[in-house]
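Left out: one protein chain. Kept in place: all the others.
Moving on to chain A:
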């Protein structure tokens, strides 16, 4: 029987503890008593100058030079260390609250209130069940222990807050920071970079794409530590010199002609006869050795075309007709145009932005000035109050002297001047804000 009772109780107790503790000590725990956001003067800490007073045993052990701690010292030392630990924990809590508050400015008062009430309801529930369960009736009216106002103070609840929202605000913060000189410098470099004329020529079809590209690749590979193949490349080159020669012909029909020409086939296979092409070949091969296949190809192509025209096989207009439209080139050119347009737009926008930034900087400057003047106004007010108090205290004796018409006038003059300045600055700020709005 007793076991049952016990278990029923403990399960309830467990439930209670879990519920409350879950609420209280969720990882998003926030200390409820956090000092003012700017106020770091009351951070919980035991300063070292207070050692002797606050931590007597700890201090005496620290000063002792014999490197020993007696067993008798342990109790007091433990107390001192625990004190340090508690202060440390409160400090962590303080900063956690403080730090998150700097990031998250939304007050959670509403949430807090709701929490308190919900907890209170739970507590009273538990109280009720405890009574009915146990059948335990307190001999005297225990209401004095359940004093409502005191009771509300017991649960020290901290408001849970979302770390995600903190992260979000933290990520936003840099974008909301006031503009500084670095930003302006960055904008300037951007504008400068974008305003540069782009001088990028697209190489003509032919040599560049046929050889320079691959040569560049080879050079790149060599530079990057691979030495594949100066030799193999040249070997390949020698093997395929004729084909590459043919391939280097810019016009397709020239390529076909060269391939299908039986004379060329002969020229490919052997050097039996001393025909023209053969001579050519000999001549060209010597040049090939100097890696000038491209030029030779171009020359050969021109000569071939010339011959063909001379023999009336081809007409000039056919040649130009034959050359297919270069789609890639037109595409590249279109892209280039687009990019230039985008660049122009960007530069324009950046310039606009710079103007806005300068305006903002000016605005900030004005705000600072206004703050200064506000401070001066306060100082003046305090000054007046002090003088007045003094005058009232010494009424009769020096009243006239202290609070003479001239000093009143002086104050008035100062106050008016400050107000005028305030007015002017306010107007300026408003007008520059309007400009910013327009943008």
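What we mean here is this: a contact is a pair of C-beta atoms (placed from the backbone, for glycine too) under 8 Å apart; a residue touches a chain by one contact, two chains touch by 3 or more; residues count from 1.
Just so we're on the same page, contacts and distances are computed from a predicted model.
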item: Listed names "Ubiquitin-related modifier 1", "SAGA-associated factor 29", "Trafficking protein particle complex subunit" or "Longin domain-containing protein", with the criterion being the UniProt name of the chain not displayed; value: "SAGA-associated factor 29"
item: Full-complex contact with the absent chain, from A:88, A:171, A:346 or A:409; value: A:88
item: Contact with the hidden chain (one of A:78, A:330, A:404 or A:431); value: A:78
item: Residues in chain A touching the chain absent from view; value: 2-3, 5-10, 13-14, 17, 20-21, 24-29, 37-41, 43, 45-48, 58, 61-62, 67-69, 71, 74-75, 77-79, 81-82, 84-86, 88-93, 95-96, 98-99, 102-103, 123, 127, 130, 133-136, 138-140, 142, 145-146, 150-151, 154-156, 173, 177
